[in-house]
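Below are the structure tokens for one structure; questions will follow.
Only a single protein chain was left out; the remaining protein chains are all shown in position.
Just so it is clear, A and B label the chains in written order, and each chain counts residues from 1 on its own.
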Amino acid sequence: MRPKRLAVGAALWTVAALARAERIADMDAGGAGWVDQAYRFLQMSDPSVRLGAGGSLLLGVLCGALGSFIVLRGLSLIGDTLGHAVLPGVAVGFLAVGAKAPGPIFIGAMAAGAAAAGCMSVATRYSRVKPDAAMGIVLSGFFGLGIVLLTRIQKMPSFGNQSGLDKFLFGQAAAMNAGDLVWLASVAALSLAVIWVFFKQFAAVSFDEIYAHSIGIPIRLFHWILMFMLTAAVVVSIKAAGVVLVSAMLVIPASTAYLLTDRLPHLTLMSAAIGAFSGLMGSFISFLGPGLPTGPLMVLCASFLFALAYGFSPRHGLLTRMMRRRANRKRTALEDALRELLGGGAVEPGVGAALVRQGFAQGGGGNLRLTEEGRARAERIRRNRELWELYLTREAEIAPDHAQEDSEEIEHVLGAEIVQRLEEELKKGRAE
Amino acid sequence: MNDLIPPFDWTRVFVEQWTGAANIDASFWVVATGALAAISCGIVGCFLILRGMAMIGDAVSHAVLPGIAGAFLLSESRASFPMFLGAAVVGVLTAALIEAVYKSSRIKADASMGVVFPALFAFGVLLISLMADKVDLDQECVLYGEIAFVPFEARAEWFGWTAGPESTMVLLCAALVVIGGVVLFYRPLLIASFDPQLATSMGVSAAVVHYGLMTVLSLTVVCSFEAVGAILVIAMLIAPGATAYLFTDRLPTMLWISAGHGLFCAFAGWHLSVWLDCSTAGAMAVVGAGLFFAALVVSPRHGLLSRLTRRVQLARRVAEENALGTLYRSQEEGGDSIASASLAELLGVSAGGAKRVFRRLRRKGWAVQDGAGTLALTKAGMGRAAQLLRAHRLWETLLSNEVGLPDDHLHSAAHLLEHYIDEETLKALSDTLGNPSVDPHGRPIPKVD
Partner (left out) sequence: MIPAIETHNLTVSYSKRPVLWNVDVAIPPGRLVGVIGPNGAGKSTLLKTTMGLLPASSGWVKIFGKPIKEARRRVAYVPQRESVDWDFPVTALDVVLMGRYGRLGWFGRLKASDRQAAQEALQKVGMEAFARRQISNLSGGQQQRVFLARALAQETDVYLMDEPFVGVDAATEKAILELLSELRERGKTVLVVSHDLDSARRNCDDLLLLNMRVVAYGAAKEVFTPPLLQKTYGGRLTILSDAADAVWEAER
């Protein structure tokens, strides 16, 4: 467990160092100290803090919950494309009313998202260009158009240079106003309600589209509902998370949860929780210093959690799997030694000592004998090994990860029925 | 709102930009920089597209940002050697990391990409905003570069000779490296992109080609960073190759077309941005994507228009052939020749439609109309119709004998197929059936010589 502690320590240190680096920049800039800012944030009495924090939290929940289906359905990159592609819609929505009103911006961005989805499907359907290239073109073309509009607006005399639209690029939670929050909350409430009510349909469609169709679930409809919710979530999130990185808030929390659980409802809940935590942390840190964009900070928090899960998830973590494998190897060596002794053979002194330590053997050197307990265990191991071999030769069809599984758990893996049958065959084989 | 699109003034947008030494200088270097970026990215992009790795280009172009920012922080200058090294290393690492994450866990390839590059990009943005007051590198530059400032950069001194602006010269080197690389390693690249297994069997290591491509990709992206930023570079990576792919099946042609695409984007993008007074790189990206969608419509082989034309032609031919068959059958039965009014009814189309079909038949010399308005096939028309009827009736025979269809199903199936069969299949069909002379309904199968 030591490497785990080390890694946690290193991670905490990195966060601290980042906070410190920020502090230096902040002090130099001459703004309020980060300690004061942190105090202000934690007090939650300032309405702009409450709006920003509430918005980021909601955003995290919404993107996290939706993201679980986006990731399972393999739509991660579509999310990225739509995230970038809504930018011209934001600009047009702004132009239409000449102010940053959330309503027109929402409508404009949704329209841009729909147009981008349409362009993608036209490009893949009516040409031989593959979906990933189509995504690349739509992403960059729409984003380029957005940049053209944005830079144009900044130079338009009627708006001057004060549109503040650049906040949409990387996000600024503190810039959220009550109107933004109302839109975000409505979309979140509606989306979460849809997910809750139609959870079984989304689950079935994500797992096995063909089968879902066969039991009468309208798969196209649910696909488009999901895409619609995806675009809406992206659109209401960009104020706080930014156009460029909002899709990461869909993908990273869900991928993290995917490493932690094997149950779909848990995945969705966990992903929402991770999203909420990352969102809140992101807006907190960005509040500490001036000019710190919220989007990247949220994404970094989420990525940090992902890295932890990637390494240390109890079932699917890289390091945990490695350690499990090592423990397995150790046990196999021990079992081999026990069998060897049962058959009257000799074992290496190191292994012999380990056997004695665990009370499976007595004596030492060339005169190593099994204890009562050791003999019983050795016999059980021999029987299970034989059963396994028989099973593998006879029925030779087994999920790959079982080959390494605990040989003492044979009943658990194969089921009592099969083991019983195997045992009978084994007896028959011996009798002949 | 009204001033969103300024009036288009040819003199201001084009002529003025290319008159006077200062203006020419500025236009030239902007267009040259954009074109060099688009050409080198476009060539690399062709291989990305052919290998189905377009989104890897997206990922790497985002992910080099921390490399660029880190090197910036260390060397406190732009366009320095550490910057290229830092970014190239990060770029290759990104590709490796994406692969490692999906190979070593249950995360799928697309999600792995969606986790790795935003994380790196976010880190880069954070670095830049933390050191905003120290180094001259801002968030806007990350997003869309500063190509309009290129002409004002210090000129590179090469062996005492004053060359162009530094960014342009760096891009020139990148373009030369890319073109040289493609020329030198054309064959392994082609084989490894087309058939990795064949490449391996011929001793071309797929991994070497892959990581070589990733290195060149990262280098190109870094060199283009100054000009177009980290995100719009995707337009230059993907749009030229994808557009070219709509026009040709051959790799060399594809490379040439994508280079031309890059050149045009740089030129048109520059003038678009002069007209609208907006980001030049953004305008170049818009032109690039616009060209792709234009090509999607007009490309002669794969375009929507040509597809539509082919559909229309096919539908016309089917209608003509149905009319021929109808006229032939009525003459075969020895009945009265058909009045032009009843043709529409027999074909199940509108009167106008039938008239149009008949006009086409007459123009081809297959049918005539006498003064009383009755229609008849000419000799040539009879020959063509006999061919059709032969196909139709042979199919009916096949479907009846071999497929065992009941008699009432035969006509509709054969009616569809008769339009698509070529001579060769027809002969094979006839041979298979033992050259029958009557169809299952007992009607004669016309012989054609």
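The working rule: a residue touches a chain if its C-beta (ideal position, glycine included) is under 8 Å from a C-beta of that chain, and two chains touch if they have at least 3 such contacts.
Bear in mind that the values here come from a model prediction, so they are computed numbers and not experimental data.
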- Message: As a test of the contact rule: which chains in view would the missing one touch?
- Response: A, B
- Out of A:Ala204, A:Val251 or A:Cys301, which touches the unshown chain? A:Ala204
- Query: Out of B:Leu48, B:Met382, B:Ile421 or B:Ile445, which touches the unshown chain?
  - Reply: B:Ile421
- Item | Option touching the unshown chain, where A:Leu264, A:Ala307, A:Ala333 or A:Leu390 are the choices | A:Leu264
- Which residue numbers on chain B touch the omitted chain? 106, 307, 310-311, 314, 398-399, 402-406, 409, 412-413, 416-417, 419-422, 425, 428-429, 432
- Would you write out the residues of chain A that touch the absent chain, in ascending order? 72, 197-198, 200-201, 203-204, 206-208, 210-217, 258, 261-264, 266-267, 394-399, 401-402, 415-418
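The rule we apply is simple: only the chains that are shown with their structure count from here on.
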- Item | Centre-of-Cα separation between chain B and chain A, whole angstrom | 34
- Note on the structure: The residues of chain A that touch chain B in their complex are 18, 21-22, 25, 28-29, 71, 74-77, 79-80, 84, 95-96, 98, 119, 122-123, 126-130, 132-153, 155-158, 166, 169-170, 244-245, 247-248, 250-252, 254-255, 258-259, 291-293, 295-297, 299-300, 303, 306, 310, 316, 318
- List of chain B residues in touch with chain A within their complex: 1, 3-4, 49, 52-55, 57-58, 101, 104-108, 110-115, 118-119, 121-123, 125-126, 129-133, 139-140, 143-144, 231-232, 234-235, 237-239, 241-242, 245-246, 272-273, 276-279, 281-286, 288-290, 292-293, 296, 299, 302, 304, 307
